[in-house]
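Excluded from the complex is one protein chain; the other protein chains are retained at their positions.
Labels run A, B and C following the written order; every chain starts at residue 1.
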């Protein structure tokens, strides 16, 4: 497979950045568990000037807070029709579907997974999702599968070493302690 | 095994929709972790007009909130005698025990598991539960075993493709972003 | 090994009833995750009139709340010297160390594990704990290892069927729904 030149990574949240868990509390609170590994995927892309976008069917403060922490600007929540949302976004950014990567895991991701230039899903996605993606990945949702997706793409296109090198300089250049 | 024509899915919660975890807080809060995968099971059944019912021995706001989110109308909490509860429900819905599927995992589920037309339990149920169910499933509680149960039934009765097709249309028909 | 006639089960909490996890919040809350499977162990013992006691080095509301939920009367928290605590308890209950079972997993459990009539630890205890117990069990802490310990003991002493039978009657005798 000749890999497209990806200029935008779009990611689902539940089941990708999380293990699909939705934690409910007796006081009405809801919790989601993210993993710091995925933030490294966002950082490596950023060091190469490739933006990350979030498109999710749910609408929660947890995703807003996580996106703000990781300085992700393109965040779309409460989206029922992910294809329509993605098409508007790529138009605004001036990229094509062929230059877009998307990782999702479930029923409401299938239409968009079929359209993008590079599609992926976690190891524990249903078989009927795995069959339609380019890369069914060997990492479960919530266990760093977004980072794995990013690093696999960078590695196969020969850019991982450059990203890691920039990361090393990024941290050693920080002032003081 | 000739599969019955199931017209109602009943599910236990703790150990089925969750891994059995009951998270307690120093401020008195209690938490339960659900998984979004199971909501796909509810959706696929709904697209085929098969209702889902919850019967659980515990009584918590978390289950009420989760049921409301997934638009499940038949929710019975704090139930000590699940057989008596199920018999009343199926009478109201006009279905038979033979047309009812039930998934549970523990001591208080065993009586009802022995009576329904199709019974199942998660991979990590005790051996004495596994021995009495039709389908001891290969998925752990809290890891999407309810969805697995639903999809296995739909697949073996030849209706999974239809449900997935309806799901695809359901999401692509949503208005805008 | 000839099994002693156990008249008291003592259990550690962290690493046994939990996976050792101590969840801290930015608002100062602390959380522990119990598992409903272990409550079945307490119930089966209760149906055979064998009490369960908790001895733990930590001191938290979560353990008090869990013990109250499961109607466990003998709860000792904040215990640094578990041997001294256990000796006082068995004296009060009129049982001997030989008639006492204890499951623990860590440094502060080792002295007591060496003294009781039947000792056990979870699969993920350190090797130096596993070497000193009668039963290094094949279940991890927080995954139902207390229940497993109870059921293994009941099974090997020929009383599991009786306990399960009493449990079936217990639930079918409950009034209404």
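Here is the rule we go by: contacts are C-beta pairs under 8 Å (C-beta built on N, C-alpha and C of every residue); 3 or more make two chains touch, one makes a residue touch a chain.
Treat the numbers as computed from the prediction; the structure is a model and nothing was measured.
Novice: Please identify which of the visible chains the hidden chain touches across the whole complex.
Specialist: Per the touch rule above, the missing chain touches A, C.
Novice: Which listed residue, A:43, A:83 or A:101, touches the chain dropped from view?
Specialist: The missing chain is touched by A:43.
Novice: Determine which one of A:62, A:84, A:97 or A:115 touches the chain that has been left out.
Specialist: That would be A:62, which touches the missing chain.
Novice: For review purposes, identify every residue of chain C that touches the missing chain, sorted by number.
Specialist: So the residues of chain C touching the missing chain come out as 14-15, 19-29, 31, 76, 79-85, 88, 106-108, 110-111, 124, 126, 128.
Novice: For chain A, enumerate the residues touching the unshown chain of the complex.
Specialist: 23, 29-37, 40, 43, 60-62, 65-66, 143-144, 151, 164, 167-168, 171-177
Definition applied: only the chains that are shown with their structure count from here on.
Novice: Among line, ring, star, complete and other, which best matches the way these chains touch?
Specialist: Contact map by chain: line.
Novice: Measuring between Cα centroids, which chain is at the maximum distance from chain A?
Specialist: Most remote chain from chain A, centroid-wise, comes out as C.
Novice: Distance between chain A and chain B based on Cα centroids, please, to the nearest Å.
Specialist: Inter-chain centre distance comes to 30 Å.
Novice: Just give me the whole-number Å value for how far the CA centre of chain A lies from that of chain C.
Specialist: 43
Novice: For chain B, which residues are shared contacts with two or more other chains?
Specialist: 23, 29, 31
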